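Removed: one protein chain of the complex. Kept in place: all other protein chains.
Going in written order, the chains are labelled A, B and C, and every chain counts its residues from 1.
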Amino acid sequence: MIIVLKPKITKRQEAAVLKEIKKLGYRPHIIRGVERVVIGAIGDERTQHTLETLMTWPQVENVMRVQKRYKLVSREAHPRHSTVRAGDVVIGGPEVVVMAGPCSVESEKQLMKTALAVREAGAHILRGGAFKPRTSPYEFQGLGEKGLKLLAKARAETGMPVITELLAEAHVDLVAEYADILQIGTRNAQNFQLLVAAAKTGRPVLLKRGMAMRIEEWLLAGEYILANENPNLLFCERGIRTFENYTRNTLDLSAIPILKQESHSPVVIDPSQGTGRASLVSALCKGAVAMGADALLIEVHPNPAEAWSDGGQQLTLDGFATLMQELKPFAAAAGRS
Amino acid sequence: MIIVLKPKITKRQEAAVLKEIKKLGYRPHIIRGVERVVIGAIGDERTQHTLETLMTWPQVENVMRVQKRYKLVSREAHPRHSTVRAGDVVIGGPEVVVMAGPCSVESEKQLMKTALAVREAGAHILRGGAFKPRTSPYEFQGLGEKGLKLLAKARAETGMPVITELLAEAHVDLVAEYADILQIGTRNAQNFQLLVAAAKTGRPVLLKRGMAMRIEEWLLAGEYILANENPNLLFCERGIRTFENYTRNTLDLSAIPILKQESHSPVVIDPSQGTGRASLVSALCKGAVAMGADALLIEVHPNPAEAWSDGGQQLTLDGFATLMQELKPFAAAAGRS
Amino acid sequence: MIIVLKPKITKRQEAAVLKEIKKLGYRPHIIRGVERVVIGAIGDERTQHTLETLMTWPQVENVMRVQKRYKLVSREAHPRHSTVRAGDVVIGGPEVVVMAGPCSVESEKQLMKTALAVREAGAHILRGGAFKPRTSPYEFQGLGEKGLKLLAKARAETGMPVITELLAEAHVDLVAEYADILQIGTRNAQNFQLLVAAAKTGRPVLLKRGMAMRIEEWLLAGEYILANENPNLLFCERGIRTFENYTRNTLDLSAIPILKQESHSPVVIDPSQGTGRASLVSALCKGAVAMGADALLIEVHPNPAEAWSDGGQQLTLDGFATLMQELKPFAAAAGRS
Partner (left out) sequence: MIIVLKPKITKRQEAAVLKEIKKLGYRPHIIRGVERVVIGAIGDERTQHTLETLMTWPQVENVMRVQKRYKLVSREAHPRHSTVRAGDVVIGGPEVVVMAGPCSVESEKQLMKTALAVREAGAHILRGGAFKPRTSPYEFQGLGEKGLKLLAKARAETGMPVITELLAEAHVDLVAEYADILQIGTRNAQNFQLLVAAAKTGRPVLLKRGMAMRIEEWLLAGEYILANENPNLLFCERGIRTFENYTRNTLDLSAIPILKQESHSPVVIDPSQGTGRASLVSALCKGAVAMGADALLIEVHPNPAEAWSDGGQQLTLDGFATLMQELKPFAAAAGRS
């Protein structure tokens, strides 16, 4: 760590900082600059006591970290791209994978109709929410286990693996029994107990970015998965919260090249949540594919105006089929299929 | 709800919207304005299907809600201030309540020393984390049950009720057994399963604002507590995430008068998390008290530089005692004691 | 406008609102809903007194606009795409236009070397700052008129039109004399006097998005250009300020499809400012082209490590040449050349 001392402090104040640095297990190294003294504290920042606490001392101006806080999730630890397998589908390989389906599972008819249509259009994985986190307690909370059973039925009929959200520790066994990929939603992105429980199932985990999560924090949340011996991690950008209110969220597509530099895990983009507007989904899918996204997560509904949740961002079946055609040249340009 | 149609649409497109509004259970009411047609859809937005899904239709320009989405938590439902009791302490009454203690419970010695000092200085409730949500899996995660037992011991010795964080459904019974108030942290502010589980214990629940939570969403999260028949809700502002990086978070003190207008539940301010810097805590406490906060949540540690978590924002024992003296005239000015 | 009244107000309070609405020139239209009375006020919101001021009245809960606030800049006013011409280059046509060059003009040698190299690699327009807005008064503020003369010389030698920043009314005549396109920077995006002055030169104006500007505000700033009889407007997304600190700004690529829906003016993307990191520029250019950007604005420097401003985000000459090759298949996929 780097400790910057304030100008014009006494020798005794400086000595106290050096003593405390040693006490906390680091080896101090002094640099006397033009105006300020800077101390390089040598030690492993990830496992030793942080020195950021020295900020409470009057003679300390600033404390800065040197090391990256994440390890297993980092590109340094694993220089090649990782792939994650769900059923027969490989995410992170040469093909851009498309996960599509309704926001919520509402009925057998709605789900089957959507599942068959998205498979026909070229989707690889079926998405659908059975347990739904809802801002208001008066909104539809999902069909629960009944929804999971419908997803399993749709899988049996279409051959597509299934991704669905896990939002409570209490549901871990249940959801893991039915789902091929466990989705952790934005509101639970730092619900670490849930992350650990999800990791321990061994199932692939799709970790959505928290609404207010910095890239570093997201990587560290992913570290919770890998540190619990589950290598099957997918990062999913779904928009961050900003001042802009034309869109529901601001989809941060720069997350794609950043994650590709910093980490080895595949990157998924969710343009439906990312904008909240169906009319923007197509353009954002094209951008995501061009920028190297490994997969897309797209909400599709037979009749969005009557959807039980988030209708405003769901594509129609026809809209989805058109999109799949339009994406082809962009996948090709990106060297993907 | 209000539906704004695009200009220059056909009569057939307009009729389709009217038909769908009726199908979804609302009574439409047309207003022909200067350039656009606006439809007022009469019905209960909180219990009926939302019309926001109509945004996916090409002839619809905008859909706006009219009603507030929260009910029990609103000032309309309960015009007088609510109070919440923990042991002998009443929050929301004439006295400004101070909850103080270490970020994490680290040892019996550390906790007892702090507890005795903060009680001596005038604190009413003891805070201390036994289960800690940490950004990195390699950081100290709390003493767990051992920490809870130490808190109970400190309560026995000092007479102060205890507040501690609940961060997993799996711990609900355990934490509720030891704690007088259950704290829901910012990362779990929309972990609705946890909110419901906490509510069902009957214990008072202190609900911290999520880092990216709008006031309306926060009120709706509080609605989850009240709708599960637990009236003992405390809202706690602890800073929101913004672009500013001098402070760890931006403490939104305007939340105090807003919550006082919109809701009846007491309001707590956490200036320690709210800034991440001990040197700013005193000024923010003064502001909070002047603006009508019902309680303060303050981190105090015998030796912040060696704290096992968040040392940078913890006051020393002396610093806390000074602060308690300095707050008195502001509480008096606000008509509080 | 839509005025939502509070529940349980008196008839007299309601009548007062109706009277004021009429006084301010609107025709009120009452809708009695389930819990609340809603008034539709018919009139032209863009030219009449806003009714948002009624928010100060105790009986008023909310006031909502119905009309869009922008006019000339809107797609409604001009259903076809606009094009903007600079020299022989057409922006908004079938070709994706690339504007490239150094952040600051530093010397004849630096500029000429860059200009020749970017033209050789396929750029259409030369960028370079002569007047530089700098966060600190102690940083390099640009060569001023000398910089403009060097740009003119580079134009003469390469045949490329020139874009450069205008940052003060006092420089309008001077900059307009040398530049083919006037760039308005993010810090001046709501410097309306400067916008009007720029518009009046008749030169094309590239309007960067303010760091904290909502799309609607940006469109209204563009309206200042068109309302001053200059149709040659380019919108340039350059990243907005968010909580993320890995990148310097968060490039909001969703602005491309949004502007294409709402407006007719061409859209330019600046990935250099948008990320502040040269290593991310290539991926963001690909995404921008795939999503329908009409032009790119890219910073290029012969030796970024020794650049006098913003070195961290400038591509090398080789890096730029490689990028231009890599973009080709994406432009083709987007139906552009």
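Keep this in mind: contacts are C-beta pairs under 8 Å (C-beta built on N, C-alpha and C of every residue); 3 or more make two chains touch, one makes a residue touch a chain.
This is a predicted model, so every value here is computed, not measured.
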Displayed partners of the chain not shown (whole complex): A, B, C
Options B:Pro94, B:Gly159, B:Gly202 or B:Pro329, residue touching the unrepresented chain: B:Pro329
Listed residues B:Asn228, B:Thr250 or B:Asn303, member touching the removed chain: B:Thr250
Where the unshown chain meets chain B, residue by residue: 212, 214-216, 240, 242-247, 250-254, 256-258, 260-261, 274-275, 279-280, 282-284, 286-292, 329-330, 332-334
Missing-chain contacts mapped onto chain C: 20, 23-24, 46-47, 49-50, 52-57, 69-71, 133-138, 167-170, 187-188, 190-194, 210-212, 217, 220-221, 223-224, 227-228, 240-241, 277-279, 304-308, 311-312, 314, 316
Residues belonging to chain A that touch the chain removed from view: 2, 4, 7, 29, 31-36, 38, 40, 42-44, 62, 64, 66-67, 76, 241-243, 245
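Heads up, the rule we're going with is that only the chains that are shown with their structure count from here on.
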Greatest separation from chain C - chain, by CA centre: B
Most centrally placed chain, judged by C-alpha centres: A
Between chain A and chain C, centroid-to-centroid distance (C-alpha), Å: 30
Between chain B and chain C, centroid-to-centroid distance (C-alpha), Å: 37
Centroid distance [mean C-alpha coordinates] between chain B and chain A, Å: 25
Residue list for chain C, restricted to those that touch at least two other chains: 242-243, 245
